[in-house]
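Here the complex is missing a single protein chain, while all its other protein chains stay put.
Entry: subunit A
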Amino acid sequence: MSTNKIDPTKWVDKYSDYLFNYTIVRVNDREIANDLISETFLAGLKSMKNFKGEASERTWLISILKRKIIDHYRRINSKKGQAEVRIKYSDDSNEGDWLEEQAPDRLDMTAEDIMENEELGLAIIRCMENLPEKQAKIFKMKTIEGFDTEAICNEFNITPSNLWVIIHRARTTLAQCLEKNWF
């Protein structure tokens, strides 16, 4: 039985941050991530009639995105034979040092930590989807993008007291939403 409805006009506002965080950890390039998300939305529009409503819109879009990411790696792997590696030292004093030695080594994070952080990030975004639109926007600007209180107040035409009430409500809702698995 079809329970979930599909509405492409709301995809960007509702799911773009989720899709973006899902993609960026897999391709590690903002521009490629943007292209893949764009392709996902267009493929979603084309195959809308196949959406049975059994899964949520987000799950359905992620299943399309997964295929797009796999296609992306297939594409770049097929070009591997033509690849040319160029090594350039950033300054002469470092000449002779391997670039590898200059790369930061994340000894503080294991593969499990990275996976757990990704899962946590997606869980936070899913919880943010439940916030009222304005509350979610203000919370994101303040907490994730690090905007000044004054800048947000000017943009939304609210007082600092209003802002802190909104932040308080958003934080309480998020803490409740995450409580089961992450607290």
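Just so it is clear, a contact is a pair of C-beta atoms (placed from the backbone, for glycine too) under 8 Å apart; a residue touches a chain by one contact, two chains touch by 3 or more; residues count from 1.
Everything that follows uses one rule, which is that contacts and distances are computed from a predicted model.
Pick, from "Glycine dehydrogenase", "CxxC motif-containing protein", "Putative ABC transport system ATP-binding protein" or "ABC transporter permease", the protein name that UniProt gives for the chain of this complex that is not shown.
Going by UniProt, the chain not displayed is called "Glycine dehydrogenase".
Looking at A:59, A:117 or A:130, which residue reaches the missing chain?
Within the whole complex, the residue contacting the unshown chain is A:117.
Take the complete complex as the reference. Which residues in subunit A touch the chain that isn't displayed?
Given the touch definition above, subunit A has residues 8-9, 11-13, 16-17, 20-21, 24, 34, 37-38, 41-42, 45, 117-118, 120-121, 124-125, 140, 142-145, 149, 164, 167-168, 171, 174-175, 178-179, 182-183 touching the missing chain.
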